[in-house]
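Sharing a structure, written as C-alpha cells. Questions coming.
All protein chains but one are shown at their positions in the complex.
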Amino acid sequence: MSLTDAGAPERAAGNAPPDPDRQRRGLTERLLAVRELSLLIALGLLVGVTALRNDRFLSGQSIKDLLLGCAILVILAVGQTLVIVTRNVDLSVGSILGLVAFATGSLFLSAPGTPWPVALVVGVALGALCGAVNGGLIAVARVPALVITLGTLYAFRGVDYYWASGRQINAADMPPSFLRLGNQTVLGVPVLFLVALVVVAAVGFYLRSYRSGRELYAIGSEPAAARLSGIRVGRRVFAVFVASGALAGLAGVLYAARFGTLDAAAGTGLELQVVAAAVVGGVAIFGGSGSAYGAALGAVLLTTIGSSLAVLRIDPFWQQAVVGALILAAIGLDRLLALRVAARLRGRSAHGA
Amino acid sequence: MAHDSLYAAPPTAEAEPGGGRLASVRGLLGSWDAVIVAALVVAVLVASLTVENFATGRNAQFLLLDLMPLALIALPMTLIVITGEIDLSVASMVGLCSTLMGQLWLSSGLSLELICVLVVLLGAVLGAVNGLFVTGFGLPSLAVTIGTLALYRGLSFVVLGDQAVADFPADWTAAVVRNIPGTSVPVMVVPLLVLAVIFGVVLHATAAGRALYAMGNNDQAATFTGVSVARTKFWLFVVSGAVCGLVGIFWTLRYASARGDNATGLELTVVTAVLLGGVSIFGGRGALLGVVAGVLLLGVLRNALQLADVDANALTIVTGSLLIASVVLPNAVADIRARLHRRRQRQPVAS
Amino acid sequence: MSAYRRGLRVGVTSLALAALLLSAACGGTTRDNSTDDAGAGNQASGTANPDAAIKAGLKIAFLPKALNNPYFTVSDNGGKDAVTEFKGEFKEVGPSEASASSQVSYINTLSQQGMDVIITSANDPNAICGALNQAKAAGAKIVTFDSDTKPECRQIFVNQVTAEGIAENQVKLISQQIGGEGEIAILSATANATNQNAWIALMKTELTKPEYSKIKLVTVAYGNDDDQKSFQETQGLLQSYPNLKGIISPTTVGVAAAARYLSGSQYKGKVKLTGLGTPNQMRQYVKDGTVDAFALWSPADLGYLAAYAGAALASGQITGAEGDTFKAGKLGEFTVGKDGVVILGPPTVFDKNNIDQFQF
C-alpha cells in the first residue's frame, strides 16, 4: 500500500494553510464521526418506517426487546472491532460463545450453589483462554488470522459438541438470580444492554485515548511500519485476540443468562453477523480505521432490521439476504467515501514548496 | 494489493540477499505437494488395513460421490486463491442455483436440459456480481464474498421458501450416481477429471496461468507487464460461479431435492482443502495437484473415521485441526530448519 | 487478457447453442412428460411370521437428524434400552448439524458396515431416499421415526402420534386456554419440515369445526428450530398482532423460546401458549404461570418402539405390510397401519399438576 496517490498534484497551487482555530476537532476524527452519524440516520429511518407501519414497534416492551436482542451482538462486534482494527479477523467468536455458554450451564449443573459472579469470571476466563489459543497459533504460524480462526471455528465447536454430546441444559438447572440477569431491567433498560454499553464505552474510550489503543490502529494501518517504530506487534495482536476471546466469553455467559436453554449449537453462524456488524459500522476490513461506537451501532442496526422484518411481516427468508446486501452496500459506500476523501486530501497535500 | 487482501502481515520475507528464511519456506512448499500426496497414500493404506469395509468398490463410489462438489469447487477456488483473492460465497451460489433449478422445474415448464444450461449461466452471473464488486469497485474479495454468502443464501430461501422440489425425473437422478459400467467408479468422475485437467493445464502450462501467479505475488508488477489483473480476476469469479452452477445441478439431482439449505457450510471445507493442498492464502503459490490430493485426503480421512465409528463431533475437530496444521506446520518446519542451519553455520566459526 | 474473454465467449456461446439444439430437437425432458416412477411402492415381500423370535445380536443403528439435538438424544436412548432388552448391538451415529446430505453419507457408511436395521429421522423426505434404497438393497431394514421419508424408501414409519391426533390436541388445548375465541398464531420450526406442515394443515382443518368458529388463525411464523430466531419471531408476532390471544408452537425448540419470551414480557399470562415441549424445558414456565398446559409424546418411548419395529422387521415377525402385528416390550402390541405406519399413541398433556412426574 502506498501512501501516495498515483499522480497526486502535489504542487497544486493555492492551498490555504489550515485554519488553526477550526482544526481542533481534527480531520481524521471528523471522518469517523461522519460514518457514525450516517449509521444513526439509517437506524432512525428504519425505526421510523417500521413504527409508521406498526406503532407497537415503539412501545416500551418493543424497545426493551430490541435492546435486549442487540446486547450480545454489540459485545461481540466490539470485540471484533479490536481485532479487525489490527488487520486481523476472528471468525471463531461464535464457537467461543457456544462453548462458554455451555460451560456456564455445566458449571451450574455440577456446582448448583455457584454464585453468578463466579460463573461470569469463569466464562470470561475460558473465553480468554480460547482467544489465547487463537493468538498463540497466529503468533507461531505467522499466517493470516482468517485461516487460523476458521480452523478454531471448527475446533472449538467440535469440543463443544463433544462435551455436550447431545445434552441440553435448561433454565431449571440454573439459579434464578443468574437468569434474572438476562431479563432484568434497570429503569426500563435491560441489564444486558447496560453491560453492553459499558463494554462499548470502555473499549471505545480505550481505543481512542490510550497509547496502546492507538498502537492497534497503527498495526492495522501499516504492520511493517508499526514494527519499525518499536510497537510490539506480536504482543499486541496476541492481546487483541485474548480480549476478543474474553468478550466472546462474556457474551457466552450473558447468552446463557438470557436464553436459559443451552445446547452445543448456541451461537452457530454468529461470526458472520458479527463481522457484518463491524463492517457495516465502518470498521475497515483492512484495518487501521473504525471505532467501537460504529461497530456497536452496526450491531444495533442489524438487530433492528431483524426485528423490523418480523414486525413488518416480511418473509423472514429475506432477512439473511438483507444482511448480505447491507454488507455489500456498506463496504461499497466506504470505498466511495474513501475515494472522495482521498481526492479532497490530494488538494491539501501541498505545503508550498 | 495482493498481499493486503487476506489480512495479516505479508509473509516475513527478508529483503536481504539470499534471504535464508524465504528460501527455506520455498524449498519446503515446493515439496508440499509431495508431502500431501504421501500423506494421502499413507492414509489410504492405513485405512485399508485397519478400517473394515474401507477398501471396497462400493465405498469408493460413495467416497467419490461425496467428494464431487468439494472437488469441483476447489478447482476454480485454487485459481482464485493463487491470485490472492478468495470466494467465500461458493456454497451459497450452489444453494441458490439448486433452488432456482427447483423453481424453474416446478413452474416454468422448460425442459430440464435447458434449465441446466440456464442454471450454469445463472451461476456465472452470480460470480460476475462478485467479480464486479471485487474488480470493478476495487473492494476486498473477503468482505464482498462474505456479503454475497449471506445475500445468495438468503435469496435461495426466498426462491423456494417453504418447499423443497423433489420430483425430478428418476432417470436423471439415477444418472448422476451411476457407475461407469463394469467398475465402481461413478460416471461423474469423468467430467471432474476433464475439468481438473483443463484447470491444471491452464494454471501450469499457459500464459494465463503465469499471469495468475504473477498477480498473486504482486499485482502492480503484473499490471506493468501487461497483465489485465482486474479483467482476469473478474473472469475467475465468473468461472467460479459457473462451476457452482454445475455443482448446484449435481447436488440437486444426486439428492433429488432442491432446497434452500443445500450445501450450507461447504465453503469452509473447500477453503480447507485448498489450503491443505499447499496453496498460499497470500496468493502466488500453490499447485493444482496438491489441491486434488488435499481434497482426496480430506475425503479419505472423513470417510475412514466415519466407518471406524468416530463421533461426528470428533470429525469437526479433525477438520479444524487439519486446516490449522496445514498452515502452521510448513512455517514451523521452516523455522526449525532455519535454526538448524544457523547453528550449523555458527559451529565452524566457533571452532 | 483478451484470450480469456474470447475463450469464455466461445464457451458461453457454445453452451447456449447446445442448449437450444437439445431443447429444440426432441423437446427434452420437461415436467409434463417425465413420469415419476421411483420405486415400486412399499415392498412387503415375503410373508410375515408373527411368532418368529427376535434374533439375537441384531446390529441396529440410530441415525437422528443431528447428534446434538437433545430430543434425539432422549429418543435414541430409549432405542438403546430396547436394543439392550433384546440383546442386539446398538449404535448411534449422525451428523453434527442437521443436513440431508451428511445423513446420506452416514447411511452409506452404515450400509457398508452391514447393519441389520437403520432407524433414522429424515432431514429431507426425498434427499436420503436413494441412499436408503441402496442400503435396503444391501440387506438392511429401514425404519423411520419422528420425520418420515417417502413411503417407498422405508419399511416402517414409527409415528409419534397421528397428525390428526396432534392437530386435535393442540387446537383443543389452545381453545381451552383462551376461552374458545380470539386470534391465534402458529410458531413452527423450519418451513419445509414435513411433519410440521402436515400438522399445520390439519390444524387449519380442525379450526373449521363449529366449536372453534370464534378462533381465528392469523399467521404461521417460522423459528427455524433455532432458539434465538424463534424468540425473535415470537416478539414479532406479538407486535404485529396486538389482539393475539394465543400461540401454538408444535416444536420443542419453538415452544421453549416462546415461553421464555413471554415469561419475561408484559404479555406473561395474558397471551396463552401451548405446543409440543419437553417437561424439563417447560417446567419453569408452567410453574411461573406462563404456560397452562402443553403436550408431547415420550421421545424415549418413540425410540424404544422404533427399535422394536426394526427388530421385528429383521427377525421376520413383520414385513411392513398393513395389518402385521408385533410386540414392543413394555409398550405392548402394535399393529402396522396403512403405508407401513406404526403409531405410538396419543400425546400426554402436561400441566402443573402432573409435570413433576416426568423427567425428560
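The first chain written gets the first letter, and so on, giving A, B and C; residue counts start at 1 in each chain.
The criterion applied here is as follows: contacts are C-beta pairs under 8 Å (C-beta built on N, C-alpha and C of every residue); 3 or more make two chains touch, one makes a residue touch a chain.
Convention: contacts and distances are computed from a predicted model.
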| item | value |
| --- | --- |
| Chain excluded from display, named as in UniProt, from "D-xylose ABC transporter ATP-binding protein", "Membrane bound protein complex subunit mbxK", "NADH-quinone oxidoreductase subunit N" or "Hydrogenase-4 component E" | "D-xylose ABC transporter ATP-binding protein" |
| Options A:Ile169, A:Ala218 or A:Ala310, residue touching the unrepresented chain | A:Ala218 |
| Option touching the unshown chain, where A:Ile138, A:Ala226 or A:Leu270 are the choices | A:Ala226 |
| Footprint left on subunit A by the chain that the document does not show | 1-13, 17-18, 20, 23-29, 31, 208-211, 214-215, 217-218, 220-222, 224-232, 284, 287-289, 342, 345-346, 348-353 |
| Chain not shown, touching residues in subunit B | 13-24, 26, 201, 205-207, 209-211, 213-214, 217-218, 220-228, 284-285, 338, 341-342, 345-346 |
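Here, only the chains that are shown with their structure count from here on.
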| item | value |
| --- | --- |
| Between subunit B and subunit C, centroid-to-centroid distance (C-alpha), Å | 34 |
| For subunit A paired with subunit B, centre-to-centre distance based on mean C-alpha positions, whole Å | 29 |
| Junction residues of subunit C, two or more chains touched | 67-68, 96-97, 191 |
| Per-residue overlap in subunit B, given as positions that touch at least 2 other chains | 161, 260, 311-313, 315-316 |
| Contact footprint of subunit A on subunit C as seen in their complex | 67-70, 72-73, 96-97, 191, 219, 221-222, 227-229, 231-233, 235-237, 239-240, 242, 256-257, 260, 264-267, 280-281, 283-284 |
| Footprint of subunit C on subunit A - complex, ascending | 54, 56-57, 59, 61-62, 65, 69, 157-158, 161, 164-168, 170-172, 182-183, 259-261, 263-266, 268, 306-307, 309-313, 316-317 |
| Subunit C - residues contacting subunit B, complex | 1, 3-5, 8, 12, 15-16, 18-19, 22-23, 27-32, 34-38, 67-68, 91, 93-97, 99-102, 104-106, 108-109, 112-114, 124-130, 191-192, 197 |
